[in-house]
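Notes for the one structure printed next.
Showing chain A:
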Amino acid sequence: MTNHAKEKTVLVIPCSGIGKVHGLISREATYQVTDELAPGRTDTLCLGLLVRRDDEAVAAIKRQYCITIDGCPKACAEKNVQMAGGRIASSVQVAAAFKRHHGARPGTATDLSKDGWMITREVAEAVAGEVERLHDGKEVS
Partner candidate 1 sequence: MKIQVLGTGCPRCKALASNAEKAVRELGLNAEIEKVTGIQEILKFEILMTPGLVIDGKVRAAGRVPSPDEIKQLLVESKESR
Partner candidate 2 sequence: MMSPEMTKVGIVSCSGESIAEGTISRLATRRVLELLRPDKTVTICLPLFVAGSEGEQNFAKTHPTITIDGCPKQCARWGTEQRSGPVSGALIVSEILGTAAKGCSRSSRSASKPDKEAVWIVAEHVAAEVDRVLAEVTNVPSEKTSTEVECACSRPLAGGTVTIGRTTVTIPGLHLIFEQCLDRSIPADESGSKDLLEAVKIYHRILPEEETEYRNVLLSAYCKFRQGK
């Protein structure tokens, strides 16, 4: 990818919360977006690098649009990107997807079940939709 194309990519940053299945869903949804649904238009970035204020990572989130995916209302991805001065275009919460699937058994923080993968796909498609909107609106500068 050229540097110019790289700069147009949207950064999808999950919380990857280790304690709950929601964190795993945020992580896997990110990979579905970057690897399947919007490859070439999206990339991800280690949240840990923002935690330690890595120069390259901080420069990237200021330069490119970011979409954060959080497992729960603690919104660690959104908060950490904001604290590091990132440009957040959209914040998605996995918990919202669960409201549409009462009774679903998504699996564990280690292993997703069929239900869990279904919710992951839904979240990924919602994020991919946001990426599309950003590109169509020519807001990715």
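Points to keep in mind about this one:
By definition in this document, contacts are C-beta pairs under 8 Å (C-beta built on N, C-alpha and C of every residue); 3 or more make two chains touch, one makes a residue touch a chain; residues count from 1.
As a selection rule, all candidates are chains of the complex that A comes from, given by their letters.
Since this is a predicted model, take the numbers as computed values, not measurements.
Checking the candidates 1 or 2 against chain A in this complex, the single touching one is 2. For chain A in complex with candidate 2, the residues that touch the partner chain are 13-19, 23-24, 27-28, 30-32, 35, 44-49, 51-52, 54, 74, 76-77, 79-80, 83, 105, 109-114, 117.
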